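Other chains of the complex are left out, but the ones given are in their true place.
As written, the chain order gives the labels A and B, with residue 1 at the start of each chain.
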Amino acid sequence: MSGNTYGRLFTLTTFGESHGKALGAIVDGCPPGLALTEADLQADLNRRKPGTSKHTTQRREPDEVRILSGVFEGRTTGTPIGLLIENTDQRSKDYSNIADTYRPAHADYAYDQKYGFRDYRGGGRSSARETAMRVAAGAIAKKYLAETFGIRIQGFLSQLGPIKLGCPDPSAIETNAFFCGDPEQLVALDEYMTQLRREENSVGAEVSVHATGMIPGWGEPIFDRIDAEIAHAMMSINAVKGVEIGDGFDVVTQKGTEHRDEMTTEGFLSNHAGGIVGGITTGQDVLVRIALKPTSSITTPGRSINRQGENMDVVTKGRHDPCVGIRAVPIAEAMLALVLMDHCLRHRAQNQGVVPPIPPIPGQAPVK
Amino acid sequence: MSGNTYGRLFTLTTFGESHGKALGAIVDGCPPGLALTEADLQADLNRRKPGTSKHTTQRREPDEVRILSGVFEGRTTGTPIGLLIENTDQRSKDYSNIADTYRPAHADYAYDQKYGFRDYRGGGRSSARETAMRVAAGAIAKKYLAETFGIRIQGFLSQLGPIKLGCPDPSAIETNAFFCGDPEQLVALDEYMTQLRREENSVGAEVSVHATGMIPGWGEPIFDRIDAEIAHAMMSINAVKGVEIGDGFDVVTQKGTEHRDEMTTEGFLSNHAGGIVGGITTGQDVLVRIALKPTSSITTPGRSINRQGENMDVVTKGRHDPCVGIRAVPIAEAMLALVLMDHCLRHRAQNQGVVPPIPPIPGQAPVK
C-alpha cells in the first residue's frame, strides 16, 4: 500500500485534499449485519467539526457524510462501505499567497521534496481536514465494539499549554467545547485561549483516550503488538509528536516493585501497564495519551524560504485553530477504535475455539 | 500477516522462543549487490549480547548468526536472506516452577488469554531473546543506508531511573556497558545499579536514537507517515511504554513561535520536529526517544494467580537484567534502521524521476 490505507482486516482507505472537490473513504472488512445509518457517523463528525466555539477555526464545514454502499435495508452487508463528504466552503484565495513559499513547521517543504509538486490550497492532503474521514470510519468501529462487546471509547483534553486537566467528571466532557472533564478549569482555559489569540500565537496540548469494557487477548505479537499499532495510529494524526501507553514515560523512574500490576482472583490491583502486556490486551482499561504540537499556522511572521530558493518572511493568513489539540479528541478516539476493531477481527481469525485456561479476571479489583 | 513480519518492501519475518531450538529470520526485499558477511551482523549482535557486564544477565548466549541464503560470492542477490541462531544455553529448569503461574507484569496471563496455551520456558515467544533477530536484520539495513546515503544511526542511554544522561561525548558511547555518552555519570550509574541489585529490584530507562545524514522526502502520508511507522517499530520492542519524536511531550507547553523550525537557504535554524514534518523526512537529523519499563522478573515476591485460578505469591528466579533499557540501545537502532530502509524503498518506488523544485537545504544551518 502507498500509505493511505489503515488496518489489515478492518481497513480504512481515504482520499481528499483540504480544498478539493470532496473527501472520501472506503471501509472494508466490516462484518455483515451491523445496523448503520448516516446519523451514526454524523454524531462524531459534529464533535470534530470546526466553528463550534470561538476558540476553533471559524471555517464552516457542514461535513455531511453520505453512505454510498455496503449498507442495505439499514444493515451492513459485509461489502465495502463507501463514504463521501462534498467540500463546500473553499476559500482558495486565502491560500494562493503561499503557493510558492514553505511555511515553517508545515508540510510544504517536505511534500515538495517528496513529490516535487503539491496542491498548496489549504495544505492540500496534509491538512487536518483529512481526519474527517477517520472520524466517520471510527464511528462504525465504535458502534460495532459497543454493541458486540460493550467496549466504550472516550477521549478528553488532559493538558492545554501549561494547564493540566484531570477528569474528575467524565460526564462534563461532552458539555463544553474543550472536551474537558475538569469543569473547574473551564474559566482558566477560556482566559488562556483568549490571551493566546491576542498574542496571535498557538499552543500545544495533551489528549487522553480510554477504552473500557475491554476483552483480553487482543494483539498480534511480536511486531503487531496492539500497543505498537496504537502508537502507529496515534502518531499518524496530524501534529502528534508523542504517544504513551499506561504510565508512559513515568516508567523511566519506576522500580519493578512499583510498576508491576499485581493480580488476584478479584482482579488487577493497579493499571500501570495501561491494559496491555506483551502487546496483548489484559482486559483492563486501555489508557493512551498523545502530545500535539502547537498549530503551525500563526500570523506572527517567521523566517523561511520560497520555491525559488530565496530567504523570506512568512505570515500565515487564513482561519486556524490556535490549539489543534482540542479538536483532536474525537480523532484520537476514532483511531483507537480502528485499532481495536482490526485486532478484534485478527484475534477472531486465529483463535476461535481456543478456550482460555481460566476465565478472565476482572479488569480492576473492586475498591476496598 | 499475523504479526511476525515487519515492513512492506524491506521485510523482516522472525521465529523463535527463548528456550526453543533456534531463533531465525527471513529478510526479504534487500536490493542486490550489497556486500554482506556474517561479521557485519555479528558486530551489532555482540553489542546486544547479555553477559557483557555485571549489570546484565549472566546468561551465556554466544548468539552466533549464520546467513543461510540470499548472499552469493559475498554480495546480496536480491533473494530472501535466511538467518539462524541456534540456541545453546537453555536452562529450562530455572523456569519450570512458573509453568502454571502468571507472573505480574509478564505476558504470561495475556498469552494464555490469547492462545489458551503457551511455551512458558523463559517467557517463550514473549522473551526479549527474540530481539536478537531484529538486531541482525537491522545491521543489514544500517549497512545499506550507510553505504548508499551516508546515513548513520546511533543510540544511547539518556536516562536510567532518576539519573538523567546527556550525550556530550558520543565517542564514549561504545566504550562502556551502559551505552552512555556522558562519561562523568558512569560512576553514579555503576553505584545505582549495584544498590538496585542489593534491593533485588529493577528500574526503568529512557533510550535515545538519532539518524544523521538523512535524505528528505521519505514517508508515506497519511497513515504510513514515517513518524507513525517509527512509533510502531519502537513500541513493538519489549517493555517500551512511550515514544517521542523531536521534542515529544515537551510540545504540549510550547507556543507556535517557539516550536516551529524556521528555515533559511543555509538550513534549518532548529530541530524541534525531530527531522519529520507532515510524516515526511526533512533532511534534518531524526530524533527519537523511548521509555522502557523496569524488568518484570525480580526476586521480590508479588501477588498473582495461577492456572488453576488461585491466589498466590510469585517469585521470579532465573537470570535477568535489572534494567532492560540498557541492552535496548542496539535494538532501538535496529528498528529505526528497518523503518528508514523500508521507506527508502517505498519512496524510490513512487518518486523516481521526480525532481524536487529546489535542491534540499542543509539539515542544520552552520553554527555562527
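Assume a contact is a pair of C-beta atoms (placed from the backbone, for glycine too) under 8 Å apart; a residue touches a chain by one contact, two chains touch by 3 or more.
Nothing here was measured: the structure is a model prediction, and the numbers come from that model.
Student: What number of copies does the complete complex in this structure file have, with 2 given?
Tutor: If we count every copy in the full complex rather than just the 2 shown, we get 4.
In this text, only the chains that are shown with their structure count from here on.
Student: If you average the CA atoms of subunit A and of subunit B, how far apart do the two points sit, in angstrom?
Tutor: For subunit A versus subunit B, the centre distance works out to 26 Å.
Student: Write out the stretch or stretches of subunit A touching subunit B in their complex.
Tutor: Checking each residue of subunit A against subunit B gives 1-6, 8, 12, 14, 102, 104-107, 109-117, 125-126, 130, 159, 161-162, 199, 201-206, 216-225, 227-236, 238, 241-265, 269, 272-274, 276-283, 291-296, 298, 300, 302-305, 307-311, 325, 346-347, 350-351, 354-361.
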